[in-house]
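Here the complex is missing a single protein chain, while all its other protein chains stay put.
Entry: subunit A
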Amino acid sequence: MGEAKTILSAEGLSIGFRAKKGASGIAHHINLDLKAGTLTALIGANGIGKSTLLRTLTGLQKPLAGNILLNGRDISGYAPHALAQQLSLVLTGGLPPSNLSIYELVALGRQPYTNWLDALSPEDHKEVNKAMELTQTAHLAGKKYYELSDGQLQKVLIARALAQNTPLILLDEPTTHLDLLHKAGLLKLLKKLSAEAGKCILYSTHDIDLALQLSDELIVMAEGSIMQGTPQHLISRNAFNTIFRDESIVFDASKGGFTINL
């Protein structure tokens, strides 16, 4: 992993919202380093600022302090169009009502490459089909998006991000609303995409046990500290017991998961 190329890095980053009466920070002194071919999970309790961090890393929200470098260049220096060719998103929450078919939805990922009428070239069709094959969603092409199950829709949204053909993919809680089978299936898909297609993938999740088993690295957000490392490294530093400030929830290193003391 040592020689893998750094795609996204952050140094001395402070995130939060700029209010009228000065800024209110959520987390400070964040240092991150995301490499090509690596699957990284972002974990932390509710309200700790995972979504804010993701929004800041995608350039949707300005950092309070510090820099975010994408391919060694400050992210705020990218034009929207150029940024869309480097970074793609998979978000939580439903889609607005429309008549979109699955093929059309995945093809929207080609927007940064199409002309002003959004016409698809043979190259675009090839990329769309490739993305659908990789995510095993080709058989859904003709369906409408509202006919799909949650698990299928999540895969289709990942296919859309793949069609965007970016080295970096960020996912906001992709495993929510899925059962264990589909959670594991989805994470295995992400793992495959990072290992085989060389994508740099960051996803936020509450499924810490699964994240420990299937991610190359984790970023643990706790109050006052943010740590990044491999699962073993973080376990050895007792990072997981900092997530929940509750004595009854204890991380059991031997099981790789949490136990609850009654």
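Criterion: a contact is a pair of C-beta atoms (placed from the backbone, for glycine too) under 8 Å apart; a residue touches a chain by one contact, two chains touch by 3 or more; residues count from 1.
Everything that follows uses one rule, which is that contacts and distances are computed from a predicted model.
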Name per UniProt, for the chain absent here [options: "Peptide/nickel transport system permease protein", "Iron ABC transporter", "Cell division protein FtsX" or "Xanthine dehydrogenase small subunit"]: "Iron ABC transporter"
Chain not shown: contacting residue from A:60, A:195 or A:253: A:60
Candidate in contact with the missing chain, chosen from A:47, A:72 or A:96: A:96
Touch with the omitted chain, as defined above, among A:56, A:88 or A:242: A:88
Residue in contact with the excluded chain [from A:25, A:66, A:112 or A:151]: A:112
Contact set of subunit A toward the excluded chain (per top definition): 58, 60, 80-85, 87-89, 91, 94-101, 104-105, 108-109, 111-112, 114-119, 146, 164
